[in-house]
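One chain of protein is taken out of this complex; the other chains stay put.
Just so it is clear, A, B and C label the chains in written order, and each chain counts residues from 1 on its own.
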Amino acid sequence: MNKKKILNDPVYGFINIPNDLIFDIIEHRYFQRLRRIKQLGLTDLVYPGALHTRFHHALGAMDLMRRALNSLQDKGVEISDEERQAGMLAILLHDVGHGPFSHTLEFSLFKGVHHEQVGLWMMDRLNKEFNGALDMTISIFTNKYHRPFFHQLVSSQLDIDRLDYLKRDSFFTGVYEGSIGSERIIKMLNVASEHLVVEEKGIYSIENFLSARRLMYWQVYLHKTAVSAEMMLIKLIQRAKELTQQGEKVPATPALSIFLERNLDVKDFGEDQDILEVYALLDDSDIWGSIKFWRDHKDIILRTLSERLLDRKLLGISFSNDPIGRIITDDLMQKVSSKYNINDHEASYLVQTGSVSNSAYIASGQSIKILRKHGEVVDVAEASDLPNIKAMSKIVTKHYLCAPKELLKH
Amino acid sequence: MNKKKILNDPVYGFINIPNDLIFDIIEHRYFQRLRRIKQLGLTDLVYPGALHTRFHHALGAMDLMRRALNSLQDKGVEISDEERQAGMLAILLHDVGHGPFSHTLEFSLFKGVHHEQVGLWMMDRLNKEFNGALDMTISIFTNKYHRPFFHQLVSSQLDIDRLDYLKRDSFFTGVYEGSIGSERIIKMLNVASEHLVVEEKGIYSIENFLSARRLMYWQVYLHKTAVSAEMMLIKLIQRAKELTQQGEKVPATPALSIFLERNLDVKDFGEDQDILEVYALLDDSDIWGSIKFWRDHKDIILRTLSERLLDRKLLGISFSNDPIGRIITDDLMQKVSSKYNINDHEASYLVQTGSVSNSAYIASGQSIKILRKHGEVVDVAEASDLPNIKAMSKIVTKHYLCAPKELLKH
Amino acid sequence: MNKKKILNDPVYGFINIPNDLIFDIIEHRYFQRLRRIKQLGLTDLVYPGALHTRFHHALGAMDLMRRALNSLQDKGVEISDEERQAGMLAILLHDVGHGPFSHTLEFSLFKGVHHEQVGLWMMDRLNKEFNGALDMTISIFTNKYHRPFFHQLVSSQLDIDRLDYLKRDSFFTGVYEGSIGSERIIKMLNVASEHLVVEEKGIYSIENFLSARRLMYWQVYLHKTAVSAEMMLIKLIQRAKELTQQGEKVPATPALSIFLERNLDVKDFGEDQDILEVYALLDDSDIWGSIKFWRDHKDIILRTLSERLLDRKLLGISFSNDPIGRIITDDLMQKVSSKYNINDHEASYLVQTGSVSNSAYIASGQSIKILRKHGEVVDVAEASDLPNIKAMSKIVTKHYLCAPKELLKH
Partner (left out) sequence: MNKKKILNDPVYGFINIPNDLIFDIIEHRYFQRLRRIKQLGLTDLVYPGALHTRFHHALGAMDLMRRALNSLQDKGVEISDEERQAGMLAILLHDVGHGPFSHTLEFSLFKGVHHEQVGLWMMDRLNKEFNGALDMTISIFTNKYHRPFFHQLVSSQLDIDRLDYLKRDSFFTGVYEGSIGSERIIKMLNVASEHLVVEEKGIYSIENFLSARRLMYWQVYLHKTAVSAEMMLIKLIQRAKELTQQGEKVPATPALSIFLERNLDVKDFGEDQDILEVYALLDDSDIWGSIKFWRDHKDIILRTLSERLLDRKLLGISFSNDPIGRIITDDLMQKVSSKYNINDHEASYLVQTGSVSNSAYIASGQSIKILRKHGEVVDVAEASDLPNIKAMSKIVTKHYLCAPKELLKH
């Protein structure tokens, strides 16, 4: 069977699957599951084109990695065939541990289980299944490989992950101006003392990359309406867990039921191998399928949040620079209680406060290194003429208040 | 509340919602449901970007309609504000009656219930809800309006529906060369004796449109792998209905359960208003959510087909110009029976024959009318210099045979 | 000096210059001259974006060749490094012999001197300059190389030349629907018995390619207004030659003057090496620069045609399927004579008839070969299900009549 398939990608044109091992990993159920996990969670409620999946992102990133490694080789960096394959697999699998709705439910459906950790467990199992073929891949992913630039291509301030998702998210949302020069940036990458650096002439591309990233936070990733929808989904899952654990009958797909019944945390994942297999059955369709049951549930909270998500009757939301005061929320809760005839605890599901920030996108403590003409390596923030790079990398926090629209207005 | 919203569309840039009525129709749960019905069913198993929905297509078509009506007005065709709104609503709602997976399940989940008929019933209900505001819309949709070109813009050989979906499907699949000059074709449209015509200079654009459409059939719509997946889904639903109606317990979402339990046909829809409401709750997520239950079902057919769809272990498929002979299928069935240890009836779910054709895309008896320079209107197939137009509009049928890959090879 | 430069191309993104020899050829004045020869002559008078040059097309084609050769190698066709370089150089230089305004002036400025022949002479000189480094390149270009598919990639019904220019012309004119799937077609190419073939599954891409090409003829290459402008330019050069050779003073750039003074034909080019060097100094700017002198010339024809071209006051033009009758042109000439107060011979410069056809784009006697699944090679026109391919490859001729607009109308 010919496994050198070519995939159509509206973003890059074609993506080649380079060899049999990579083909087999893509065919694996762990990876196919990503077909049903959307990259941007509920963002399509605002940007209707934003339906692209983790599956597509992972393949796109793999192709960018191939181009990056080719370009580095052209510059004289030695890269063996094994390293090439491991680098491509590491980026292909970097998101394999994501659960339904990606980041949205990461901390409500489970307790303290990061998708990177789950991803690593999955890679370990794949490694067993493929007789150790992923050893170097895992070594790169966990930053144990002796040539750090491989890991930095997978995960750093200017990694292939970002180069793909910013371009891809910009493409599918239609926020064209968030597009970045992925290909140009790749041509500017180099390796110095086995670390990833950007050649000096690439400095304006980096600045533009940071600016595009910033635009995408506020225009897309932290868009008010999407935040409201995500908060509603989090609350809905919390309610479903609460009711289930109180002994109420809350129908859900088999895999989801297990996570509703038990408060599984990282320790359980580690101890019980079956839990990972159940997790590997979960995707966005478990959530939507279960919401279909909840639309008619006797619990008003479950019912209301489900119906509102399905019919896009979202809670209103307002952003502010300061935390929301207790007086405001108490007043809103009272209004909600009386309007819906529910108790305070129930009302708390419909009046939510919290904060969002772009910190998820700005890993602190890391930085982009610039390779000067004469071989010197400096931090991008220290390169002359670019005070704005520092400014653009600033972590900004905004506080939000969600509640039924008609009440929020008063 | 400002209802003149602007939506981002990667295909056209921006789509404006022009007035309050249209905004309210878009917000209606009937229309929001289309967010969860993919335009191309299971085609994303082949083209991973093809995740766009009926919702997005309907909005895009509405915007093309606006541009088409503007262009006709610029050419002197009188169009009142009411007609403009009705025309835009007619195309906005032309697909509102689609069920899960669009055409795929149209004839297996229900009996003889066309999506246009369901759509009309839904429009009738919306019309009541909006106090008759959709009278003219429905008149256009049912071709009763006294100016036929409005209906022809909604439904004909060269309608706005096709102008949007060909462009959109080409965009999201990444099959760029299937893209058509929607905007140029729109500029070439005119009205003669209240019928839609194309100006003569547009003849090469039409030819190119037909060629692109043809490419899209074979490259995308009737792609072997997608056909195989669709056949599997049809069989899966048939099996779920069969088991349910035999009294087996087949868990499914509430709305889907009702359609599994009863063989509802067009008469039932007409007589029982509640059935339409249940239908209006159905979308792709009911199917995927239910498949999640069936993956572990004790019935081997239900289980096998579910797992194969989720993990993309599709049945093999081969195409031929002639119908598949009985001897071949009998032989295959026997092999399947013995391999899976199932009876003949069960084996029939895994060995499928049938045919696909581009007839769904080529409405017979209709044609594209060309407006000659001196005012004469002729059929495009009769216009000189274009024998290929006839050739490109030919209905082609291909016969397929689906079966487990390892058996199909022998 | 690092000669592995990267060029930005709006069509493909980036074009890499792969090695030093290719870099040096690109830097050569023969090749740099192509920067000042527009690909589409005067077409920018209709499509204002169509300003792209032979220089850009040649580089784009070189990059497509690289991708085609890579793809063939992936399929097991053996290609040596020397062949790769020669193939890329052959396509890079395939248009190096073009004169000002490409095809427009090919037969009026010179007599019977085809650009391919001039190109070959230039390659011969380059070969001497580069000590025989172009031996294989020339062998491929002249179809003497023992592996014919190399020449077929450079020049055939489905060559890299067309794959680039159709895509590029579509891009810069903005006639998007003329775009072809260059990259997909390239992936469908293969080699059988050292001849270029297309794999069977590429048949719809080929059909689409032919349809797009046909659209481009009539929408762009043979657009009425562009044809009128080109005829005017031809007549203008004829008049300038006529006057010069009659002893009138007709200022022109040094290189152009030589070609105005003498009726050089293929024999002269062959015998006198200096003529080639003078030719190599000519480009579009010699024509425009000289027209700037002619705008005020005392000869009414030279003056009128120059002014009309500069100010885009083009002659009117009408197309018909039959040749223009003598009676019509005689009548028009009389009107022109009397209106402009000029003699019959002079009037003949303002009343022109002739014909255009797509024959330049359809090389007769050649065909596209399809590789069937089981290894059989057939002609595309004989492949089943495609009567339209024949139709689309039909040579169509149209007759035109040019004259001052106000007279043409009567």
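Keep in mind that, in the parts below, a residue touches a chain if its C-beta (ideal position, glycine included) is under 8 Å from a C-beta of that chain, and two chains touch if they have at least 3 such contacts.
Because the structure is a prediction, the values reported are computed rather than measured.
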item: Shown chains touched by the chain that is not drawn here; value: A, B, C
item: Touch criterion as defined above, residue of A:208, A:329, A:353 or A:367 at the omitted chain; value: A:208
item: Selected from C:112, C:174 or C:325 as touching the chain missing from the view; value: C:174
item: Missing-partner contacts on subunit A, residue numbers; value: 175-181, 184, 204-205, 207-209, 211-212, 214-215, 218-219, 321, 384-388, 391-392, 396
item: Residues of subunit B in contact with the chain not shown; value: 4, 6, 13-14, 74, 183-184, 187
item: Touching residues on subunit C - with respect to the absent chain; value: 7-11, 13, 27, 29, 32-33, 35-36, 44-45, 47-49, 51-53, 55-56, 59, 171-176, 253-255, 281, 285-286, 288-293, 295-296, 310-312
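Basically, only the chains that are shown with their structure count from here on.
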item: Chains touching both subunit B and subunit C; value: A
item: Chain whose Cα mean lies nearest the overall Cα mean; value: B
item: Inter-chain centre distance, subunit B versus subunit C - centres from mean C-alpha coordinates, in Å; value: 43
item: Geometric centre distance via CA averages, subunit B-subunit A, whole Å; value: 32
item: Where subunit A touches two or more other chains, by residue; value: 13
